[in-house]
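Up next, subunit A:
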Amino acid sequence: ADTELTIESWRTDDLAIWQEKLIPAFEAKNPGIKVKFAPTPPTEYDAALGARFDAGSAGDIITCRPFDKSLEQFKRGNLASLTDLPGMKNFSDVAKAAWTTDDGKDAFCVPMASVIHGFIYNKDAFDKLGIAIPTTEAEFFAALDKIKADGTYIPMAMGTKDLWEAATMGYQNIGPTYWKGEEGRAKLIKGEEKLTDAPWVEPYKVLLKWKDYLGDGFEAQTYPDSQNLFTLGRAAIYPAGSWEIGLFNTQAQFKMGAFPPPVKNAGDACYISDHNDIGAGLNAKSKHPEEAKKFLDWVASPEFADIYANALPGFFSLNSTPVKMQDPLAQEFVSWREKCKPTIRSTYQILSRGTPNLENETWVESANVINGTDTPEAAAKKLQDGLDSWYKPAK
Partner candidate 1 sequence: MAKTTTSPVRTGLVHLALITYTLIALFPVFLTVINSFKDRASIFRDPLGLPTPSVFSLVGYETVLKQGDFTLYFQNSFIVTAVSIFFVLLFGAMAAFALSEYRFRGNTLMGLYLALGIMIPIRLGTVAILQGMVAAGLVNTLTALILVYTAQGLPLAVFILTEFMQTVSDDLKNAGRIDGLSEYSIFFRLVLPLIRPAMATVAVFTMIPIWNDLWFPLILAPSDATKTITLGSQVFIGQFVTNWNAVLAALTLAIVPVLVLYLIFSRQLIRGITAGAVK
Partner candidate 2 sequence: MGSLKIENIVKSFGHVDVLKGIDLEVEDGEFVIFVGPSGCGKSTLLRIIAGLEDATAGEILIDGKKVNNTPPAKRGIAMVFQTYALYPHLSVRDNMGLGLKQAGKPADEIKERTKVASSMLSLDDYLERRPSELSGGQRQRVAIGRAIVREPKLFLFDEPLSNLDAALRVNTRLEIARLHRQLKATMIYVTHDQVEAMTLADKIVVLNKGKIEQVGSPMELYNAPQTVFVAGFIGSPQMNLIDAAKLGHTDAKTIGIRPEHIQVSSTSGEWKGSVIHVEHLGADTIIYLQTDFGPLTVRLFGEHQYEVDGILYATPDAGRTYRFDNEGQVIKS
């Protein structure tokens, strides 16, 4: 009889794509293996998956969160090592970084996609107001001022209610420019820089300035609110992640463009957050490891990358073989990889392993800064104190 593989995932939105495109493509090539995509709502995914692992009822293929979450599962023996999977050679070390042990010896998830931060803007609005794409911080705020003065549009669609918007779309979006991407991140991990140092506080100071350009009641504005605000054409600029592209394409009735985070001074090197987001791993206790590996190998193939990246514009393949994408906005985002230095989100690797959790704290403090609850300095201090309480950088 056919063996059936079950995929655990938090991507409920992708159900249709898996069922209609990806799975048929795989099954056509691999008779005898049936694949089932069984997503869990994202809010419950981690907890549910953890429980299933503990009780031994988790699916064969596990969709991997990046970095420590998956590393933890690997350490617990829930995820199998995939170092020897043939398809892994299709990925660069950077691509694999999110799912490799600290010492780099073991890889345990096949990288599927990364997301890039930047700003999506309402082209119609920019055209109407005669605003050019801002490249520097000054131009950026000049543009915001202009939009605000005009009054037709809310300059920027972002809320602090859900906290993570402020951290992810705000701090992690513009931050790399100030802390110099990977360079700063490495220093932070090594303990050579602290969150209270200027490169890490400055993004907060910039964020604080955003406050004036956000919509009324942004404190209670949720992420979907922000999305709707922008797609309904009421806001001009949207601090974005590339994953929005798919949805925005279907919902926005106007032309959109995108620009990377503006640099501080003209001519500075630009940095983008190009963050590994999704991988696929193997449940170490799967009853069908061979078939599952076959499947994972296929996930590592250019064929998969092609289908996936085009079906989900904004989720960029990490495969070394370049993927040709149809979507102009997606092309725009991915083109920044050429001119700017990519980095991953600063809090994701190593620094969020302890309690208090730096990522979570960053969410809270980013929102606090914009809300005015904390000054940038105070926020940074809180974060650093929290980090210090458990993190001892390896000297």
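Basically, a residue touches a chain if its C-beta (ideal position, glycine included) is under 8 Å from a C-beta of that chain, and two chains touch if they have at least 3 such contacts; residues count from 1.
Regarding selection, all candidates are chains of the complex that A comes from, given by their letters.
Predicted, not measured: the structure shown is a model, and the values here were computed from it.
Trainee: Given that every candidate in 1 or 2 is part of this complex, which one actually touches subunit A?
Mentor: 1
Trainee: If we count contacts the way the header does, which residues on subunit A are in touch with candidate 1 in the complex?
Mentor: Residues 10, 12-13, 15, 38-44, 48, 51-52, 54-57, 223-224, 227-228, 231-232, 243, 247, 251 of subunit A touch candidate 1 in their complex.
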